[in-house]
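Only a single protein chain was left out; the remaining protein chains are all shown in position.
First chain written, first letter: the chains are A, B and C, and each begins at residue 1.
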Amino acid sequence: MPEMTYLQAISDGLRQEMRRDERVFVIGEDVGVYGGAFKVTVGFLEEFGPWRVIDAPLSEIAIAGSATGAALMGLRPVAELQFADFVSCAWDHLVTVAAKQYYRAGTPVPLVLRLPSGGGFSGGPFHSQSPESSFTHVPGLKVVCPATPRDAKGLLATAVEDPNPVLYFEHKHLYRRIKADVPEGRYTVPFGKARVHRAGDDVTLVTWGAMVYTAAEAADELRGEGISVEILDLRTLQPWDKQAVLESVAKTSKLLILHEDTRTSGFGAEIAAQVAEEAFENLDAPIKRVAAPDTPIPFSPPLEKAFIPQVADVASALRELVAY
Amino acid sequence: MPEMTYLQAISDGLRQEMRRDERVFVIGEDVGVYGGAFKVTVGFLEEFGPWRVIDAPLSEIAIAGSATGAALMGLRPVAELQFADFVSCAWDHLVTVAAKQYYRAGTPVPLVLRLPSGGGFSGGPFHSQSPESSFTHVPGLKVVCPATPRDAKGLLATAVEDPNPVLYFEHKHLYRRIKADVPEGRYTVPFGKARVHRAGDDVTLVTWGAMVYTAAEAADELRGEGISVEILDLRTLQPWDKQAVLESVAKTSKLLILHEDTRTSGFGAEIAAQVAEEAFENLDAPIKRVAAPDTPIPFSPPLEKAFIPQVADVASALRELVAY
Amino acid sequence: MAIARDTEPLGSSLEIGQLGLGRAELLGMYRNMMITRGIEERGHILYKQGKIPGSFYTGRGNEAASVGVATAMRPEDGGTPLHRDMGVHVTRGVEAWRILAQYMGRADGPARGRDGNVHLALIEQNLISMVSHLPAMMPVAVGLGLAFRIRGEPRVSVCWYGDGAAARGDAHEAMNFAGVRRLPVVFVCDNNQYAYSTPPQFEYACANLADRAAGYGFEGIVVDGTDILAVYEQAQRAIEKAREGGGPTLIECVTFRMEGHAVHDDAFYVPSELFQEWAKRDPIGRFGLWLSEHAQLGEAEQGEIENEVKALLGEAQRRAEASPMPDPAELEQGVYAESTEAPGDTDA
Partner (left out) sequence: MAIARDTEPLGSSLEIGQLGLGRAELLGMYRNMMITRGIEERGHILYKQGKIPGSFYTGRGNEAASVGVATAMRPEDGGTPLHRDMGVHVTRGVEAWRILAQYMGRADGPARGRDGNVHLALIEQNLISMVSHLPAMMPVAVGLGLAFRIRGEPRVSVCWYGDGAAARGDAHEAMNFAGVRRLPVVFVCDNNQYAYSTPPQFEYACANLADRAAGYGFEGIVVDGTDILAVYEQAQRAIEKAREGGGPTLIECVTFRMEGHAVHDDAFYVPSELFQEWAKRDPIGRFGLWLSEHAQLGEAEQGEIENEVKALLGEAQRRAEASPMPDPAELEQGVYAESTEAPGDTDA
């Protein structure tokens, strides 16, 4: 099994999908000659030609909207927005057309939207956001947030096969930082199944995306203190693996939810609400959330560091829970 | 004190603001000659002239965006979108520009966006939505959802005075159905203060908008069964009156959250998450939510009725809680 | 660079044959216009009888534009008709009873009661059901053309929008992208001169919306939208040009919205002279006259057609009213698709 970065895994997975199924095409700004802002599609134009690797004008509505149209005609578009932040420009199309078309008209929209998200490199308020939570409130959309190279590739294959609009959030801060063994051939990772990133007994930590690694570092710290943390990586938020969370909470009786997005009405709230309702009798402590504060994500390093949940924040929340 | 419909109270409040402060102007589709799709601004064009009552082209981005620009130059725009559903078209402007401008640049954006929302009259998937929850996740925006004529007028005055972008959701199904005494003069109703719609001891029911009336009917039903329900009308979601909710829960030990918007990641989740964290020791039962199911809001009456939470749904959830 | 140009009115001397339309086709178009209007008139009555929930919209005055364009399309072509374009669905063969069932929120409407009024389209006909948000379907229509282009199919997408909707960003992004890639898309602007209560001078500041085509690198044409033969001629030319790789065209069909925006709107803001003036150009009346002058449509045959349409609509109403309401137990079904089967992939 070759070792790949998270970015290479996405690129590899996408190339395999395009080789496997000629209905798959990519469209986005600078995806052709340039190979995409993050170089995920380097070499694609040469291999697949200009009508399967489409450099679009700076037009998020046209990109998402025409991808929907092509999907309705039986193609399998994988559209790239240059940064997940710009998905706000396609919000209306996604929630109004793509999300509701199947329910209203019975016509599936097999669309994948690739969204490089997340902060950690002073991208500032418009190149660092984690907008996944907002989409979990929109029935009809699926939301995917891989944390590992292996999942990145396997979830992309699942996304391409899925007959629904799938928002595929790839965390930019993992692109080149995270490397792991990835199967060479094609495989799929199912939606709605959490991954146990680390098993443990004392407290459950539910998270996704880049925060999986922050969680792991915090858990390392606590291991030294004799505390065993179970980390669940949700992998997909819509659908999400409630069962796995409830089972882990039944075991540990304590739950910490961690996300990089801002706190209020983030997807952590939904997890907390459901666990509070369904595991009421199992909880031995209040459900805690560690998330970014309710501000735009700032540019300057000291501010950004204070904004993004850090290992110390997670560790202290875990300690509080254990001590409760 | 004259009796006014909810709609008249909004219209009256808006007219008073325009008379009081000549920086206030309205802009929107068909707000001039036609008086707005719901006739809130009838007579305004005659009274205030075409540069304070601006009929805009069918351009939600231009409406919201130019309102922001005018606000930055010291005016007090009150922009109307014809239906709250169309706020999706202005989403990018609101979350990207209006919400973040003060934090980033220190320049306040005193903008009010009037958004006729809610279902109950077979408006179908695009004329019946309650999009307020989505905006509670966007730091920098305020979210207002009056339920009574008195609050509608007083919260509008507060919104116009507020130096931030305020999304003012007016529930269409209350427009002509709800009538009450409303003070003639100008008054303000503070943001972030819940209203006790009905005091009670056995269970706390937190809601807002048209659901206040559904809640009251359910509470009536339960009164016959000897159960006393405390209904809190949040009135504003951002900021929201957590203190009032925690105090009521401290008294009743049981909480039901009710909203017309869809369940997953709706604002009910945030309320549940916070109460679950902060009132853990006070809760004698799981927090329950009654909300619309995770589907688009359908057109046909039997489907729409099944979609919007009904008195019976609320009553049975309350009974379950009390019986727990 | 193409400049918008007005089309010549089709004089009586024009040979029918030049348009490739035989007498049967012409009468078929006439019949489709009558069915279209008939469905909407029935709808009006049903609405007043309280049988149609919500609001109700018609395309009165737009029958020549909608039927004319749809007649010029081939079955394998697709598109995104709007709320004034019932004639498109009728022409492409959606049965009248299903449309009435849709109005009434019944289970047999194409939207199965999940959506209402003209939010319907059959994917088998490569038509995509519109949303309310205008003109959010334009980028989708461009996507249809993109799919045809990617697969190298000789198919064309037709993209409808209104004079009011033309102000929104979606219109711009859609037309720009189609122009840049010379996609097989024909844009049809139903310019009925009002957007709800808003007249053209508050919607746009150019003389004709077709003028905008130049900014997207394709041709813009203004056509009298009450003259079905003129509409057909331009639509056919544009569609075939697109099919042959000639890229998009924007056809602006100038008509008049002969009723209020919707059933609750009495259009008090429209000068009554305008209604009077445009009533003289009623598209069905005009075409009927033309047919009597040039295609030997006599009173007897005219009466036959009318009776036939009436019968069809009576039967449609009966059948629609017999259609059940949707089952609330199915409310939560079908939010997500289970099958990956390719929809609309009708290429041979």
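Assume contacts are C-beta pairs under 8 Å (C-beta built on N, C-alpha and C of every residue); 3 or more make two chains touch, one makes a residue touch a chain.
Just so it is clear, the structure is predicted and the values come from calculations on it, not from any experiment.
Note that the absent chain touches A, B, C when the full complex is taken as a whole. Annotation: of B:31, B:45, B:84 or B:97, B:97 touches the absent chain (contact as defined above).
Annotation: of B:56, B:152, B:174 or B:211, B:56 touches the absent chain (contact as defined above).
In the complete complex, the residue from C:72, C:94, C:171 or C:254 that touches the missing chain is C:171.
Only one residue in the set A:12, A:55, A:170 or A:260 touches the chain that does not appear here, and it is A:55. One of B:114, B:142, B:259 or B:289 touches the chain omitted from the figure, and that residue is B:142. The missing chain, though absent from the display, is touched by one residue of B:110, B:154 or B:266; that residue is B:110. Chain C meets the missing chain through residues 1, 167-173, 176-177, 179-180, 182, 201-207, 211-212, 214-218. Across the interface with the omitted chain, chain A contributes residues 29-30, 32-34, 37, 55-62, 82-83, 85-86, 88-89, 121-127, 293-296, 298-303, 305-307. Although one chain is hidden here, its contacts on chain B can still be listed: residues 23, 25, 51-52, 54, 56-57, 59, 61-62, 64-75, 77, 92-93, 96-97, 100-110, 139-140, 142, 161-164.
The rule is short, and it goes like this: only the chains that are shown with their structure count from here on.
Greatest Cα centroid separation from chain C: this falls to A. In terms of C-beta pairs in contact, the better-connected of the chain pairs B-C and A-C is A-C. Between the CA-based centres of chain A and chain B the separation comes to 31 Å, rounded to the whole angstrom. With centres set at the average Cα position, the gap from chain B to chain C is 37 Å. Chain A and chain C, compared by their mean Cα positions, are separated by 41 Å. Those residues of chain A in touch with two or more other chains are numbered 92, 96, 100, 103-104, 139-140. Counting only residues that touch two or more partner chains, chain C has 111, 114-115, 119, 131, 133, 169, 335.
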